[in-house]
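In this view, the complex is presented without one of its protein chains, the others remaining in place.
Here is chain A:
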């Protein structure tokens, strides 16, 4: 009796996670797959259509446009963000006055709600009365209609993402940096290596696992980018991400298909492709970051 309990208890301890995962992770995943092979609209489940939804999807220019936008904004948001975070972290790793204050300070944007960030930045990037256009005007640049072009809308949205997440990533890097043995730096200093050289030759290689983690997490978050562009879009049909879908991301496209056009089968097919894409990107990230070891 006792041995049964002993054998079972470890499983019971880990069970809550798996039960919750099965209910909120696995089940929706499988159910979405089930919906995606059906014609499923407002009137409920319809006929089984096999891979028809996926075939249509591959021929849908709006889908490819959303994929392009998502990856474009992902690059525009992730690359500068992680680079700035690295620099910020190495600065915070120095001996400075008010270090705790500064370290907590970079976390502030995270505490701000996404909606608030979206609203404030949408005002900054407003066409008629925005601060961004005001500053550009001082430089003699014509006002930009931020919603009208891909480059301008992507810039505005990437700015929101960068502002919000740079500090968070910097703290992760900082934690990793503090685990790097001090004597490595001392030895390098003795050998005459500059601070910059030390950063690239000691810090970066030593915190590679943290970098890998942040790259994968940012990629996943970037692939699911939704709230910022939606709030930026505004108006009654904001989900289309601009008049010509200049900044419609994949998750917005999915939401539009499922909950605006009420084509649940099609929307589920989009959801599954997002899942596959994220998995692919994560694997690619992992391989790249691992190979350069």
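In this text, a contact is a pair of C-beta atoms (placed from the backbone, for glycine too) under 8 Å apart; a residue touches a chain by one contact, two chains touch by 3 or more; residues count from 1.
Going forward, contacts and distances are computed from a predicted model.
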In UniProt, out of "Cellobiose-binding protein", "Heterotetrameric sarcosine oxidase alpha subunit", "TonB-dependent receptor" or "Heme lyase CcmF/NrfE family subunit", the chain dropped from the view is recorded as "Cellobiose-binding protein"
So one chain is hidden, and I want to know which residue out of A:32, A:122 or A:251 touches that hidden chain in the complete assembly. A:122
The listed residue (A:112, A:178 or A:243) that touches the chain absent from the view is A:243
Touch with the omitted chain, as defined above, among A:55, A:102 or A:148: A:148
In the complete complex, the non-displayed chain touches which residues of chain A? 42-44, 56, 60, 119, 122-123, 126-129, 145, 147-149, 234-240, 243-244, 255, 259-262, 264
